[in-house]
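Removed from the display is one protein chain of the complex; every other protein chain stays in position.
Should a chain be cited, it is by its letter among A and B, assigned in written order, with residues numbered from 1 in that chain.
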Amino acid sequence: MTDYINSLDEHQRIADLRKRVLGAFEKSSWPKTDEEEWRRTDLSVFDLDDLGTPDAELREKTGAEIKHGRIHRLNDVLNCSGELIPPAVVDRIFTELERMADNPANRITLWNLLQSEEIFVLHVPRGTDDKELHELCWHSLGEDVSRHATVVVVAEEMSSARIAIRMKGMSGHLQTMGAVYLVDDGAKLGVSVLQESSDEVLALYQAEARVGRDARLLHFEGILGGGFVKNRVEVGLAGSGSDLVLDGLYFTDGEQHVDLRTVQHHQAEHASSRTYYKGVMKDESEAVFQGLIEVNHEARGTDAYLTNNNLILNDGAKADSIPSLNIKTDDVKCSHGSTTGRIDEEQIYYLQCRGFTRKEAEEMLIIGFFEDLLHNLPGNMQDDVRQQIHRRLKGSF
Amino acid sequence: MGLLSKRNKGQWTEVADFDSFTVSREVKIGRHTYVLYKLDDGVYCTQGSCSHEYSPLCEGIVMDGKVFCEKHGSRFDIKSGAVIDLPATENIKTFQTKVEDGKVFIKP
Partner (left out) sequence: MSSEASTVQIDDYKYGFSFPDKSVFKTRKGLDEQVVREISHAKNEPEWMTEFRLQSLKAFREKDMPNWGADLSDIDFDEFVYYAKPTDEGQKRNWDDVPQEIKETYERLGIPEAEQKYLAGVGAQYDSEMVYHNIREDLEKQGVIFTSPEEAVEKYPELVKKYFGTIIPYTDNKFAALNSAVWSGGSFVYVPKGVKVDIPIQAYFRINSESFGQFERTLIIADEGSFVHYIEGCTAPIYSTDSLHSAVVEIIALEGARVRYSTIQNWSNDIYNLVTKRAVAYKNATVEWVDGNLGSKRTMKYPAIHLLGEGAHGEVLSIAFAGEKQEQDTGGKIVHAADHTSSVITSKSISKDGGISSYRGLIRIQEGVRGAKSNVVCDALILDPDSVSNTYPYMEIDAPDVSMEHEARVSKISEEQLFYLMSRGFSEGEAAMMIVNGFLDPLVKQLPMEYAIELNRLIELEMEGSVG
């Protein structure tokens, strides 16, 4: 492990951070199925300890790329001493990474910090309104190795920005992405994450976010690939009047296993949040959605919703839906709903009467089922999602 | 073998040495787990976890061709997969096995 870290050849501050993480990582253990969140996703079937690390060439050729915008590598930021991102912001980023190291969601947080090939940072200065989309894309590759990357976004007061993160891994390896989104008072941040890896890839995405006073975070995740996917998105509504939208879409087929966890944690007064996840399961795939609304005692005037809708297309496919509420005060409006069923035969019949084949009708209804989640996506991503679903439905039924 | 080595459906797949266990053991193909059992008349294979609450069946007691789930005491017929005792209400899946040259193969 130390050899690998040394081989990354980084600025001393990052190396020091890794040292801090190493001790905690060694003391921790992999999530086990006796923990509620991991009961349905058993990591012990993989020999995670035996996975290799990517060599310099693999890292060079198949590392994550900055496609658009002002995303930087933290190492470059440190080596350019204050030119790319102000030192105070860099300090804040380290404080945040250290906080994660000291209070990790689980061992994967530590693993990711310890081995991240790159730590990407996006700084949106106070008051700026970025029209351009910031975009990161990762064509990770490798056999029996684990690949890791981290993203930290700091959206300062009254700023506005959008970032897209696309994971397109191939061949049998494990890929983790750790993310932190800090949305300061009055800021607006949109995050769109698309998992489009091939079905040999084991993919883990873990995001933490904090939303300030009157700030707004819109986080979308779309799961269209990855053989074995476990994501968690945990957002603290830390400032009064903050607003959160968590959207999610998953289309699973083959033998895919997808487990998505969301937490909308109300810590301040008069905040609102809405989680809206929709899934379609095909072939022998299985999907788990575990959503939680947590309302602290102080969070009076909370308005929170959580919805999960699933369509199961055939025998053999499975869907677990677990929307939970933990409410510790009375002045709340909280609700959740969940439905699972199959495509409405009457609607298929209706479309068939209009001259569509059954297959066409089913595809139209599936795309239609997801449609209200696509509106918030950047334009090209909307089309990509539709096309991918089209491609994966081809030759089925 | 990659992390998520594909399950070749209906293809014989080598999973263990015949001598690697006496009563039962767990084997893995990709993300799927299976349990092998040695009964009087040969080797049998079922899905890896109980149909009730995910507990691994390799930890269960095997008696008279039946396996007891450690966690809540559900019992299954190893050869047919049929559930015998509550709390489980769903049969477990069984898979064909063969032994060749001291190796156990299953057809997942």
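In the analysis below, contacts are C-beta pairs under 8 Å (C-beta built on N, C-alpha and C of every residue); 3 or more make two chains touch, one makes a residue touch a chain.
All of these numbers come straight from a predicted model, not from anything done at the bench.
Across A:Asp320, A:Glu360 or A:Asp384, the residue that sits in touch with the chain not pictured is A:Asp320.
In the full complex, chain B makes contact with the omitted chain through residues 68, 72-74, 85-87, 89-90. For chain A, the residues in touch with the chain missing from this view are 34, 36, 297, 300, 310, 312-342.
Operating definition for what follows: only the chains that are shown with their structure count from here on.
Contact residues on chain B toward chain A in their complex (touch as defined above): 1-7, 28, 30-33, 54. Contact residues on chain A toward chain B in their complex (touch as defined above): 33, 39-40, 42, 45-46, 51, 143-144, 171-174, 199-202, 227-228, 255, 257.
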